[in-house]
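Here the complex is missing one protein chain, while the rest keep their positions.
Letters are used for the chains, namely A, B and C, taken in the order the chains are written, and counting of residues starts over at 1 for each.
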Amino acid sequence: MKMLINGAERVIADALRGMAEAHPELVVDVDNRVIVRRDAPVAGKVGLVSGGGSGHEPLHGGFVGPGMLDAACPGEVFTSPVPDQMVRAAAAVDSGAGVLFIVKNYTGDVLNFDMAAELAEEEGIQVAKVLVRDDVAVTDSLFTAGRRGTGATLFVEKLAGAAPEEGAPLDRVTEVARKVADCSRSFGVALGAPTTPAKGSPTFDLPLDELELGIGIHGEPGRERRATMTAAEIAEAAVDAVVEDLRPSDPVLVLVNGMGATPLLELYGFGGEVARVLRERRVAVARTLVGNYVTSLDMAGCSITLCEVDEELLRLWDAPVSTPGLRWGR
Amino acid sequence: MKMLINGAERVIADALRGMAEAHPELVVDVDNRVIVRRDAPVAGKVGLVSGGGSGHEPLHGGFVGPGMLDAACPGEVFTSPVPDQMVRAAAAVDSGAGVLFIVKNYTGDVLNFDMAAELAEEEGIQVAKVLVRDDVAVTDSLFTAGRRGTGATLFVEKLAGAAPEEGAPLDRVTEVARKVADCSRSFGVALGAPTTPAKGSPTFDLPLDELELGIGIHGEPGRERRATMTAAEIAEAAVDAVVEDLRPSDPVLVLVNGMGATPLLELYGFGGEVARVLRERRVAVARTLVGNYVTSLDMAGCSITLCEVDEELLRLWDAPVSTPGLRWGR
Amino acid sequence: MAERDAGFFRRWLIMAAEAVDADADRLTGLDSAIGDADHGSNMRRGMLAVAAALEKEQPATPGAVLLLAGRTLVSTVGGASGPLYGTLLRRAGKALADVERADDAAVREALAIGVDAVAQLAGAQPNDKTMLDALRPAVEALPDYAAAADAASRGAEATVPLRARKGRASYLGERSVGHMDPGAASSALLIGALARTAADE
Partner (left out) sequence: MAERDAGFFRRWLIMAAEAVDADADRLTGLDSAIGDADHGSNMRRGMLAVAAALEKEQPATPGAVLLLAGRTLVSTVGGASGPLYGTLLRRAGKALADVERADDAAVREALAIGVDAVAQLAGAQPNDKTMLDALRPAVEALPDYAAAADAASRGAEATVPLRARKGRASYLGERSVGHMDPGAASSALLIGALARTAADE
C-alpha cells in the first residue's frame, strides 16, 4: 500500500511539523509530542487534556483550542502516548484550577494516563479523569477490557470543553464529562480495512461482497462479518444497536462519522438514512454532525454516535468552539 | 468495490436528503438539486452560484452559507449539472443585485453554465461568469480544452464570497473572482484511483509501487506515471510545478488538499514538506489550510493550490465564513 | 426519395435509447480509460428520459420530436455530452421547422446543421478525437443510412490512434492515444439506430 509519507518511523513527527505550519494558534512541541493552545494556561480555567494513538485525526490534536481541549498528546499510530507526554501537557495547561484527563477506554490509554495522573499529582497538579467507553459492539463486563472509547470522545471533549468557558471548576467539568460519557453510545461498520504505516498493508482482508459490523477505530476486525448491505440496512443495524442500549427519552446529538476513506457524498447519504431510522424509532434529533472526525486512517466505513442531551448539554454543544477540526459560533 | 450507498442511481438524491437533515441553515431542494442558504436572497447582496459534478464534497454544496456561496448545483457524480438547476439557483439567490456564476473550466460545466446564463438573463437576472482554470498539469493553449478547474475553486468561492459582505456590487465581485482565479495555480498527485458508483471499480489501475503525477479531480489518470516517491519528493515536484508557473512575489495562501482517502495524519506531514519547500524557494506563506476540501470521491492522493494575495485578498480570506465545510471568524 | 414522419424519428430515438442502455457499461468503460467514467450513465439517463418524454408527449412533427429530445437531453444529461447532443437535436429540429414529413435530403440537411452547431459550440476540429469524428462522416454519407452507420463506426474506430485535443481526454496528452473516444462510440450507436430504423421502414 502506498502512503503519502517519508517513512513509517517519521509519520508522527512529520505530521506535527505540518500542524505547526498550518496552525500558528497552537504550540506544537514536535520533540515531546504535545499540542497546546497558544494562550495556555488560561488564568483560572480548568485545563482539558486528551490524547491517544495517532491515526484518528482530527481527534485529538485537531480539537485543541478555545471551547474544547487545552492540549493533546499524540501517540504513535494506534498506540497510546506515554506518561511523559501527558505530564508535560498537564503542566503546560494547568493554571492552578486543575486538569481533566479525557481517556478513551483502552488498556494502554488507561494505564498510561493513570501513571501520568500519579506523576502529575506528585508535581502538585490536581488531576481528574474521565473514561470514554461508548462502543456498544463490545460487551460491557467486569471480566473484560470493557467497552472501547470511539466517537463519543468528540462529544465529551466538546461539551466538557465548553464548561470551563462558563466558569465551571474541575469537579463540575468532570461531572459534565462523565454525564456526556454516560449518555453516549456508538456503533461502527467497516467496508474496508485501514493500512498502518508499520504494517504497510491492510490490517485485515475483507472480500468485495462483505463488510464488518461492530468495528473499532484501530483496524481491528469487527464482531461479525456480513454480506454487503445497503446504506439503509446499515443505518438500521447501527441505529438499532445504539438505541436499544441507550434507550434515549431526551433528544440526541447525532454524529455521523466517516472512518477516513468514505466519501462525504456517501456519508451524507448514510446520514439521511440514519435520520430516517431515528424518526421511525421515535428518537428526537437535536443536532447532527456529519464528517470525518474520529477516523481510523484510511478505513472505509462509518460509525454513528448518539448523545442524549438535556438543556444544559445542548447549550454546551451550541457554545462557540474554535479548533482546527471543529469550529463554530465565534 | 463496496460503497455506502443504496444504489448508484440514488446517490445524489440520498446525499441531498442527508444534507437537508444535517443543515437546517440550508434549503436543500432534493428534486431540483439546488442547495440554497436559507436566508436567500439577501437584500441588496450579489448572489454567488457555483456547482459542478458531485464527488468533490465539501465542494460545492458544503461551501454554501454566509461569506461564501449563496447556492450550489450538484450534478451527477463527476458530471456537470444541467442548466435548469443553475437557472433555478440564480432565481433563488438574486436580490436584484445580480448573480455571479463560478465555473470550473470543463467543457461540460462551461457549456451548461453558458446555456443557464442565457436563460437566466432572459428571465431578467443579471449574470456574470468567472472561469477557474488552475491546474498547471494541463497545457494551456487555445487549441485544447484549457486548464482544468481544481483546488483554486475554494479560493475563488471564499474570497469572492467575502466581497459582497463588504457591499461590493456585481462587477466588483466578479473582478475579485477573476483576480483570485488569475493568481491561483494547482498540482495534484494520485496514490490510488477513486471508485465511481456508476463504474463500481477504480477508474484506473495503479500498481502498488507507482503513482500518478498531474491528476485532476475526476478519476482521470495523470500526465505521468512514476515510481513511488516520498512525501518530501512529491512536495518538491508539486511546489515546483506550481511556483514555476505562478512565480509569486507576494505571499501566498496555501491549500494542502486531500483527495478523499488520504488520512489527515499523512496530509499534515505532506503539508510540512510543502512548507519546507516553499521556504527553500523563498515563497512567503500568508495562511495554510490543510484538509479534504476539493476531493475526488475516495481517491488517495493530494493536491496543492497556491493563491498569491495582496492585502485586499488576505483581508477577504480572513473575513468570517460560515458554511458546513469552511467556517471561521464568527 | 423516402419521406420520414414524426413516428420515424420517435422510433429512431427509442431504438437509440435501447442501444445506449444496452451498451452503457461499455461507454463508461471507454470514458474510464481517458475520461471520468460517466459517459455511459450520462447517455443512458438522457436517452431513457428522451424515450419517456416522447412516449408521454407524442410530438406530431419530426421537428417537434427532435426539439423535445434535444431539450430533454440538455435538461437531464449534464456533462459535455448533454449540451452537445442536445444542441445537435435541437438545431436539427429547428431546421425541420413544422413540416409533417421530411424527405431524406431534408433529414441530411437538418442533421448537418446540427453537427455544425455542435462543432461551433464546442470549438472542435476534425481529428480532435470527439463525437464529431463519428458524426461528420455519417452525415456526409446520408441519405444512404447503411453507409452512414458504417461511416460512424469507422469514424469512431478512427479516433483510437488520435491524440485528444478537446474534452477531458485532452488532459491526458499522449496517454489519450490508443483508446476510442466515448462520445464517438455513442454517436456510432445513435447513427446505427437511425440506419436500423430506416431499414425497418
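Going forward, a contact is a pair of C-beta atoms (placed from the backbone, for glycine too) under 8 Å apart; a residue touches a chain by one contact, two chains touch by 3 or more.
Values in this document were obtained by computation on a predicted structure and should not be read as measured data.
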item: Among shown chains, those touching the left-out chain; value: A
item: Full-complex contact with the absent chain, from A:Gly18, A:Gly61, A:Gly75 or A:Gly272; value: A:Gly75
item: Candidate in contact with the missing chain, chosen from A:Ala8, A:Ala91 or A:Leu314; value: A:Ala8
item: Of A:Ser50, A:Thr196, A:Thr262 or A:Asn292, the residue in touch with the unshown chain; value: A:Thr196
item: Touch list for chain A against the chain that is not drawn; value: 8, 53, 75-84, 106-108, 111-112, 115, 137-139, 143-145, 148, 196, 198-199, 203-204, 216, 218-221, 223
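By definition in this document, only the chains that are shown with their structure count from here on.
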item: Touch-based graph of the chains, sorted into line, ring, star, complete or other; value: line
item: Where chain B and chain C are represented by their mean Cα positions, the distance between them in whole Å; value: 31
item: Where chain A and chain B are represented by their mean Cα positions, the distance between them in whole Å; value: 28
